[in-house]
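Of the protein chains in this complex, all but one are displayed in their positions.
In order of appearance the chains are A, B and C, and numbering begins at 1 in each one.
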Amino acid sequence: MSTVDEQAKVPDSPAGAETGAPPAEAADESSGSFIFLFFIIGFFAAAILGWVVFPKVLYSTQYQPIDFSHAEHVEMVDEGCESCHYLREDGSFSGVPTLAECIDCHEEINGDSEDERIFYEEYVAKDREVPWLVYSRQPDCVFFSHAAHIVGAEMECATCHGDIGESDSLKPYQENRITGYSRDIWGYNIAGFKRNTWDRMKMDDCSDCHQEAGGVAHSSSVQTQRGACFVCHK
Amino acid sequence: MKIDRRCFLSFAIGGAAGTALSPLPWKLTDDSSIWSQMWPWTPVPPDGESTYDHSTCTLCPGGCGITVRSIDGRAIKIEGRDGHPVNQGGICPLGLAGLQLLYGPTRVKAPLKRVGERGAGKWQRISWESAVAEIAETLAGLRSSGQAHTVAAISSRNRGTVAALMERFLTALGSPNFLRMPTMEDAQELGLYINQGILGSVGYDFENSDFVLSFGAGLIDGWGAPVRMFLAKSAWQDAGAKVVQIESRFSNTAAKADQWVNIRPGSEADLALGIAHVLVAEELYDTSFVGRHTADFDAFQAALADYTPDAVATTTGVSVETIAALAKAFAEAASPVAVYGRGKGQVPGSLKEVLAVTALNALVGNINQPGGMWAIPEGEGMPWPDIETDAVAAEGLQKPRIDGAGTGKFPNSRYLLNRLPAVLAEGSGYGLKALFIEDANPLYSLPDTVAMQAAFAQIPTIVSFASHMDETAAFADYILPNHVYLERYEDVVVTAGLNTRTIGLAQPIMAPLYNTQHVGDTLIQLAQAMDEPVAAAFPWEDYQTCLEESLGDNWDTLEEEGVWTDESFAADPEAGFETTSGDFEFVGDLGADVLTAATAAAEGDATAYPLLLVPYDIMRLVSSRVGAPPFMIKTVPDTILKGQDILVEINPQTAQAAGLADGKGASLETPRGRARVKVHLSEGIQPGVIAMARGLGHTAFDKYLADKGVNVNSLMGAVIDPVSGYDAVWGIRAKLMRA
Amino acid sequence: MDSALIPKGVKRCPTWQFLAWLSVFGAVLLWGVYAMLLCWFKGLNQTNMNDYYGFALWIWADLAVIALGGGAFFSGLLKYIFGKDELKNIINFAVLLGFICYSSALLILAIDIGQPLRGWFIFWHANVHSMLTEVAFCLSCYFAVLTIEYIPLILENRQLDKVPFFHNLSHNMHETMAIFAATGAFLSFFHQGSLGGVAGVLFGRPFAFREHILIWPYTFFLFTWSAAAFGPCFTLSMTWITEKVTGKKLVKDNVIDLLAKISGWMITSYIIVKIVETLYWATVTAPSKGFDVSHFYTNNGLYGWWILFAELIVGGVVPGLILIIPSLRRNSAARVTAILLGCFGVCLNRWVMVLQVMAVPVMTFDNWALYYPSWQEVATTILPVAYGIILTMISYRYLPIFPQEAELNPLEGAEEVEAEQEATAAEGAAEPATA
Partner (left out) sequence: MTSAQTHTENGAQTDGKPVAHGADNGHLHKYGMVIDLDKCTGCGACMVACMSENNVPFRDDETDKLTSITWMRVYKLTNGKPYPDNDVCYLPRPCQHCEGHAGHSPCVSVCPATATDYSTETGIVSQIYTRCFGCRYCMAACPYHARYFNWWDPVWPDGMEKYLSPNVSPRMRGVVEKCNFCFQRYQLAKDKVYVDGESTVSEEAYQTACTQACPAGAITFGDLNNPEHLVHQLAQPDDHHHGHPRNPNAFRLLERLGTNTKVYYVSSREWVRRAGDNYLPDEQTGGGGH
């Protein structure tokens, strides 16, 4: 701290010389704009770091074991998404098909795609489950009832999953290095803004949608007057 | 211009402002909290398709039906099977914790061969082929040297295909030495044979009984088929049936009974005879049944002369009035039943006691009647072709059994494993050269573990089929691990006091986790690795073929329903009994002496050891071959186990005399050993008695079970019943000193 | 070496001596930090808390330091709002103590929670029904206020004050201090109260539960009142200790006397209400739940009737009476006894309202649960004490904490050196007593 005084006595301060003001004050004023420049530099450097570099560092990019065309498969099946992603008899949701379910159609190589060949050789032939990276996988603490949304609320798959059903190939999977979750949960916008209902899948997004859907308003919580925790948590 | 500290400060403030206005701190805060919600070291159970499969629990003799919930083929929960004839959907703590045994760390994961000292825990993994070959070679060597009869096998049961295969294997080798682990069923079977001339088990029609007189039976502490007993207990409550518990300790059964008769330990037989005395003297008994269907009532009556209420009151500590009231209530009930077997019934008990208790049932004519005691015939043996024994085998089979059962002093007894230590120590028999142990843990669960281990030490080859590294497996030379019950097929013949013939089917819920093999398959392979006569006795390709063939028509029922029951044996008492006289015989050829003989006493000198140590059973511990899984140990109250210390239950008066306070450490000494214990003061136990829970003090298994408390068997020895040869131990003299 | 930083007109011990003592308390601090890190990285299994003692030593420490730190808001209230201008001579120290107490409380809370990384949920997912939410918000806000009150003091450091910006800032802040004092008093009313409410709302715990006025249980008001009453005792105790350590008179007697008198009347009025409230609880509230009050004080090895006597009489009535009787109050020994007993009384009250609440069995078949802290808990509780001593040492050395010090201890040429030596010796001898 004692250096502050010494600083003020720096003789060759140009600003001080020009204004002819007492040296101590002059030094303060002259370096004022200069100091502000540093402020700006610091500000923008941090902003760039936070807005641009940070998201790149935070997420690692992984690729699916095989490229898969939803569009191609949807054309070939009768019941749309539900042909492969269906509700089981007990009301639970099947999620990503198991190898056995794939084999129902892919007992042999059906086409000439390279991915199908890899699929067959690496997984069917070796009887290994495909380690799919699931974009919409929720944390373990979440109980998400597909039955309630598909049957109860008659919602479309796309409301939450977007147009993945029309995609020709699988986008790279981005994993949050800290939490281990898919980037789709937080959304691709690092600030958390979303344009479409399927852009983000955090708890707040669930509750936003539930707030809007007045018909199935949840107000069973005594504490929050909203949905009680156990509706969606386990 | 000069870049000074203020510039840095400014830069830093700008940086801070820029950071604050960027997502970085906020996202990091959020993400780090999410990280804490999903710490990578906290497991996340994978989700999948949920399925339910039925099977039968084999962890105790009860044979409950279970339903196993699996996720993508991974068993995650065991539940009681709804509508199952034994347990009606209920299930006990052990059955519920079965998956901890399946996935548990003490599983033997591959065949092992001992490489270090016995019991030192040094093992070498070997292939099934070499294990089978090496053991077959040893056995072949014994056969060729005329020592086939020195091979013995210990199993917890003698019914069902696995036990039958084991017995058949011994027979084919040429050994008569199949040994069943002792339980109360030994004494009951013998009693049944004497009373009714039937080879079979005793069943009780509890559901239809309105007065249950239990001579220390832990009706809700694990006696018989535990879940069935719980259901029966609740049914008694709903129907207003009376339950009287005769016991020295205020056990859970006593607590739930309508009346607790506080008796001097070990004098139950005297009380039964005292009640019989009153029934006869006051002509309260069923004269019709006794008159028409019993053969030796006079002899029985003569034996009762010594058991006047006054005399019995002195012996038992139960008042004359209580004895009279019990007799009256018992006689007046519509369907009274007297029940035999202490605690869970792990000790056979004295023949005098089983005959005395059964006599009460006969006196009220409640034999093979609704609400009474039933004889359940053992049924036919396996429908297998006869063994063509060769000369070696024939010679071996001529030899008397190593335990002396079925001959000489003990003509009607079948298995006398308790005599083994004495026999081997004396060197009176021919000794054993090889021992197979299947589904049993004798080095833990039999009295006098020290003597038993010394006896085992004399046997050159011990082969264990244990799935888990229990005390006996740890002392073996080879371990040929069996699948755990959830990984294998097995027919489970349930006796356990059921009044129906019941067979449950254990079915594989999942593929074996480790390199284990069904004991049936191992036996078939062993036989087939031997000479023609032995191999020929095992013509099956594998165990499952054998099982399907053995069960015949029942196989389909069992595969479909999981359980098969039969009540068609129900005998008509009017048709008479299968004794030589054709009537019920109270004492048969043994004469009245068996009842007038002194009751088995506790070992030890009353002056040196002024107290009595009596073991007790609870549902939250396992004292049989199974090691209690962690969940069960977790339910054990801190008045039984605290840290590594077992707490023994004593009356505050006993404590005061010994200068002990609740929770304090003490040294407990019996003629057979000494142990460090802590004391728990209880108003539910007689002064002068020390009660110790069975099921602790394991030396094998894992850190969740091992070295916790004391194994009460290490402090007791067998007390051999002079007539039956069975172990009649109910306690031992002891002293308790401040430590 | 650091003479340029030491306020003008006062004498301080040599640097080496200062550093030596600093390192002693620094070592204690590091020990506490080590325990803190153990708790953070290995979890709360490092403590002797259990499912019966979810709240234990730390929560007590929290409640106690906040009650003791109550001197800051109450002195501020007296000076800035009620115009007790004499108190300006002790207010700096009161603020410093408040700052230490509140920062310590926040630190202990951060160690006490099982998931420190999620601690911010208390703000983000706040449950408005919870007393703890109220505590967290008011505590954080008041800590900010204390920081603002402490900053001008730092800026009065001889060197910092030379910077015109800082000088002006400090001056302007002083001008507006009344607003902060008022804000602080308001916030303190709520968080002291809600800390009292923490126990008082527990309707499942008849020992803690108290009847309500509006939405607040009696303990809400009693805690605020007792913090105002006993907080000054702590300020006075610490002043007394500092005077003993430095061997100097730092605050004039009239200031001490005024604060002691106010504290005395506050304690007396508090303890009367507290006794009435206790009687009401013992004869009406507890029996209505089926409890004879003796249930709470018998059949266990620690919590007997003595604790009630110690809290109400020894730590309440006695200091109250001493401080309101002028002759006793002016007797230094009696006054010091009273203020120390006052600190003890309020700490014991907080202990009872945390630990005894946990100890008393409620279900008829339950047992008393007794508890002793693990060394990690003790170390992390001593950590703030060491931190407080260090901050006090530094502040005393470099900041004009006691405005009357120079006047009361004039420096004069030759005597100066002697005085310094004396002070040094005294500081060296007495300092450990503060630990």
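FYI, a residue touches a chain if its C-beta (ideal position, glycine included) is under 8 Å from a C-beta of that chain, and two chains touch if they have at least 3 such contacts.
Not measured: the values here are computed from a predicted model.
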Contact list for the unshown chain, restricted to visible chains: A, B, C
Residue of B:26, B:103 or B:430 in touch with the missing chain, whole complex considered: B:103
Absent-chain contact - pick from B:624, B:686 or B:713: B:686
Listed residues A:110, A:159, A:189 or A:221, member touching the removed chain: A:221
Residue in contact with the excluded chain [from B:87, B:316, B:445 or B:550]: B:87
Residue among A:53, A:109, A:151 or A:191 touching the omitted chain: A:151
Which of C:32, C:206, C:264 or C:373 contacts the chain that the document leaves out: C:206
Chain C, residues in touch with the chain not shown (by the definition above): 43-45, 49-55, 112-116, 118-119, 121-122, 125-127, 129-133, 136, 198, 201-206, 287-292, 295, 357-358, 362-366, 369
For chain A, residues in touch with the removed chain: 87, 89-92, 139-141, 143, 145, 147-148, 151-153, 216-225, 227-231, 233-234
Absent-chain interface as seen on chain B, which is shown: 36-39, 41-48, 71, 74-80, 87, 89-93, 96-97, 99-100, 102-105, 220, 226-227, 230-231, 233-234, 237, 250, 252, 255-256, 260, 262, 513, 619-620, 630-639, 641-643, 651-653, 682-687, 702-704
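As a convention for this text, only the chains that are shown with their structure count from here on.
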Two chains sharing the most C-beta contacts: A-B
Distance from chain B to chain A - Cα centre to Cα centre, in angstrom: 57
Interchain centroid distance [CA atoms averaged], chain B/chain C, Å: 63
Whole-Å gap between the CA centroids of chain A and chain C: 46
Complex interface listing, chain A residues touching chain B: 3, 7, 10, 14, 31, 34-36, 38-47, 49-51, 54-55, 58, 88, 90, 92, 94-95, 98, 139-141, 176, 178-181, 186, 190-192
Chain C partner contacts - residues on chain B that touch it in the complex: 29, 32-33, 35-37
For the chain C and chain B complex, residues of the former touching the latter: 115, 117-118, 120-121
